[in-house]
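Supplied in structure tokens, the structure appears directly below.
Only a single protein chain was left out; the remaining protein chains are all shown in position.
For reference, chains read A and B in written order, and residue numbers begin at 1 within each chain.
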Amino acid sequence: MSATSGSKAATRERVESWSGQSIPRKEDGRLVQGEGSFIDDLGLHGQGYAWFVRSPYAHARIVSVDTSAAVALEGVYAVLTGEEAREMCVVPFFQIAPGDGARIEEWPLAVDKVRYQGDAVAVVLADSRDTARDAAELVEVEYEPLAVVVDGVEAVEHAAPVLHEKAGTNVAWHGVYDYGDIDFALEHADHVVKIDRLHFHRFSSTPLECNGAVVDWDKGSGVIDVKSNIQMPMFAAMVIGPSLGVAINKFSFSSRDIGGAFGNKIGFYPQIAALALLSKKAGRPAKWTEYRTEHMLSSTHGNERTFLDIEVPVMADGTILGVKARAVDDVGAYLHYEPLGAVIWSQVLTGCYKFKNVKVDFTSALTNKCPVAPNRGYSRMQQLWMLERVIDIVAHELDFDPVALRKLNFVQPEDYPYQTPNGCVYDSGNLPLSLDMALELADVETWRRRQSEMGTGTGKRIGIGIGSTLDSGTNNFGQARIVNPDLPFSGNGEAAFAKLDLYGEVNINVGTTPQGQGHETTSAQVAADILNMSPNDVTVTIGFDQAHNATVGFSGTYASQFAVTGLGAVMGATAKLRDEILEVGAFALQAPKDDLELRDGACLVKGDPSRSIPFIGIANLIYTNNAMLPSELSSRIDLNCRYVYIPPFEVPDVERKMGNLTLTYASQIHVCVVEVDEETGVVEILSYVAVDDCGKRINPQIVEGQVHGAVGLGIAAALYEAFEYDEDGQLQEPSFYEYHVGTAMDIPDIRTGNIESPSPFTPNGAKGMGEGGGAAVHTICSALQDALGKDGAIVFDSHNTWERVYQLLQSSQGNEPRGVRVISREGGAA
Amino acid sequence: MLLKSVNYVRPESVTEALDILSSNEGAAPLAGGQSLTNVLKHRVASVDLLVDISALSELRTITRAGDGSLEVGACVTYDEIDHSPDVRAGHAILARESSHIEDQQIRNRGTIGGNCCLSDPTNNLPPLLVALDATMNIRAVGGTRHVAAEDFFKGYFLTALEPGELLVSITIPPIPVGGGAGYVSLSVATDSKTIVRAAARVRVDGVIEEVRVVLARVASVPIRHHAMEEALRGVAPTAELVRAAAELIGSDVEPIADGHGSSDYRRKMARVVARRAVLAAIEEGGRK
Partner (left out) sequence: MTEQGTTHVIEVTINGRLYSRTVEARQLLVHFLRDTLDLTGTHIGCDTGSCGACSIILNGKLVKSCMMLAPQADGAVIETVEGLANDGELNPLQESFSRNHGLQCGYCTPGMLMAGTYLLRENPNPTEEEIRRGIKGNICRCTGYVNIVRSIMDVAGGHGAEQADGIVGEEQR
């Protein structure tokens, strides 16, 4: 299939550099023709179709599981129960948590108990989707319901039903992060602003494509072939391998096109393990297609975090000295990737601000809800939101201008590289400039005028909000040791191959699992720059395949790092390839290597193009004609260049919870204008601006697309999307019918601006970006705060339905406790 | 997502459809399917035989009579209602509200009959039809009967239809001279599920002579608020009086609570949408 769309813009004659150009994407040709290969498009001969039987109860003992009627249904190949799965496994899943959390026993299917509505108790394999579905209904499970806990704070601070008996507690992890001297600051500051409670709600990015897999545990070879859309395949292998008793090199993970992931496709390795066992039992491949309701119930929810007893010391001039808080993170019923969320937030401990004194008492709490796993902005978004609320509330209570207060407390351009109190290093940026740009693009001056002209009595109010955020990218996995010192993890990396194929074709493989970020295109751009050729002629293998051997332990696509780790690997591999081509070229052209250059798929003598050899000639000498070469050359050159990019990290100081936890810090400053209907609480967005700084942009159009996407998700989360459970642990939003995803009529046009502050730490000056740090959530909350006015209530929750906005407006007029107090030192101005 | 095994038949006439419906206990009519398909996907109700009436031309006509009344076939789609010159001529509000139902795909298949026969309190058209004093025309093997819209909606997913009966069309009287209609929905998001809504029809002749105020999503079916209507009958059509009348919506309504709104919020918002709907109706009537 020819992809004609990519060729038009990319056949320009001479370009300075392909990096930095918004060339159309290589991916587009197949995707706009519906010729992508998503997991449900794939299959294996003889496969059966799987359907999971899931608990309707949030917490219950499994009394019995009777599969006889299901097994008897014509067309059913096999049914697997939790007990059987346990018997077929060697050990339960590896737990990241230490101590009590490490004693949690999780198997591919629930054994003895179910712990959330949707917990899988059995899985059916049949000859058709329909038969599997029908058979699942025939599996009879007897449950003995148990008491339910759906509130994270209640789960750990009061007597609550314990989910995992072997752990004996619902505290999955607890630790205190303490830097500087917050108590001293609180004692001596001019003001202390106390906020009782801030709550970041539970939602997820609900990628349009749900999870899926085709798993084949081949009897003959013992290889478990996993085609899926899981986005960290090697992490999945590392967890389920020991449980299944299978070595990593007996797995074959692959993926092709993935319909969005946003972190939500990291945690479903239990399903893959269950499918592997099912395949083994049935003696045929197992294909699983997850539908939306199943996804909402049992896939991934984002971290729900409650901040309590927040105290903020502030000086008279507005300098914020720090923050003290208690945080309880509701992580659901099982730990999938959690409790890493208990440390990852500390990458943005102080957000955009330069205060030095922070104390956070952090607990990860287990509850009878869907397990939490990374969601776009994973764990940092919650901290950044809290800090933005603090800034706005301090401004509100102490009568500071929110713009001036931010600028005063921002890390300043001359401070970079800036070390935070916990040893993280902000590489570069210019927050005040970004903020000014956003304010100007949004024409805030005019809106402020309109806001004051509006006055009272029109029934409408205008609110102008600012959200500042950081998108920390490229994790140092050593931070896992801060959660569990016994974990042998540190650093990060990504691998890539650059190869000249038999006829001189340039081919790149990367260990990533792209889900729409344009990896094929940007990889081709950077490789094309190094080889001085058109990206059209650089082939980048679609998707991920373990067999390519371009993987390291943390290979995948997540954590806003591709531009650094993925492209770093591509650049390294391509640079090696370039060097090898020149070496062979030097021999072939009988010229010194320094006299040579590469151009448009050939190696030639600079200034004398008649002396040249095309890549096909280079390839020929190595692959099929190597007796022509001196053995000194042919013994060390193979035109198959593997490179692992390793970011410069050290193992963090676990004792002090300090270290360089992330390599790069992109930033975004958003400004929005809302109009609120006083009678109903309905919010309309009148204007939305986002300014991003992610260092050098390899493909500006792709970067801008990521900014748009993050805004869309953030607005929808702030106003429409929430996962809520009733007291019986029943999810109130189990499908798109109840869970309102923002549509094209809900998300406004978004105007963008950008700054490029190159990172001094990365090979290409780029910073990872994509997650977006939840900026839109902060910005909408900020705008609502502004609309509530000077004496208004405070916005205390990240989710603001019309009713909540209405209640905030109502309570602004009453004398109800607002959950915030200011204590000023005698003599200090209030 | 995957349905239970089901039988399907596509009759070629209403008579044939009625025969099938009356002789098969587990049979249900399938019109646009924009609700029923979801019901079947989630296996929340059992249907043995789907009787596809969506293409029956007898059910797909729109007729505007000489007196300005409108008869809309049960299987006319929202999109067709939106674009119908006959509907727009005398019942612009019906065209307008049909055009705001969810999205283009749903409007291309969903039907006015389906919207009524499901009797889901979030359905868009039932409150409007009650406000407009529509009549539901029902056919059975034995003959035809007519039921006022107000009496058609009985409860959650329950209508006045008896087994074997089919809603074949809806007759809407002309909006009286000097009258207008209004419809206001407080929704979760734009053109999306309603939190609470109101529809109104008034006729003003110096004072408010006739008024119908219908609230939706405060009960299992659309209800007329008689107290508010009583307070408005015979008074001047001023904003203050309409507001005062709307305040009568109180503990007499007990809306359910869900993720999109508490009972108390729905009650308070019912006053707001009722007021706004009546004012819109007054304004439309004044314009004509």
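In this section, a residue touches a chain if its C-beta (ideal position, glycine included) is under 8 Å from a C-beta of that chain, and two chains touch if they have at least 3 such contacts.
In this text, all values refer to a predicted model and were calculated from it rather than measured experimentally.
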Contacts of the hidden chain among displayed chains
A, B
Among the options A:Asp41, A:Asp399 or A:Glu816, the absent chain makes contact with A:Asp41
Full-complex touch with the removed chain, picking from A:Gly29, A:Gly75 or A:Pro413, is A:Gly29
Missing-chain contact among A:Thr206, A:Ser255, A:Thr367 or A:Gln382 belongs to A:Thr206
Residue-wise, where is chain A in contact with the chain that is not depicted?
1-2, 4-6, 9, 22, 24-25, 27-36, 38, 40-41, 129-130, 205-210, 257-260, 262, 291-293, 515-518, 701-702, 704-706, 708-713, 735-737, 741, 743-745, 747, 749-750
Touching residues (missing chain, whole complex) on chain B:
1-12, 16, 20, 30, 33-34, 37-38, 40-42, 49-50, 52, 54, 79, 83, 102-106, 108-109, 190-191
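By our rule, only the chains that are shown with their structure count from here on.
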Chain A to chain B, mean C-alpha position gap in Å, rounds to 44
Residue ranges of chain A touching chain B (in the complex, touch as defined):
129-130, 133-134, 137, 291-293, 679-680, 682, 719-720, 722, 724, 732-733, 737-738, 740, 742-743, 745-746, 801-803, 806
Which chain B residues qualify as touching chain A in the complex?
1-5, 38, 42-43, 103, 186, 188-193, 195, 258-262, 265, 268-269, 272
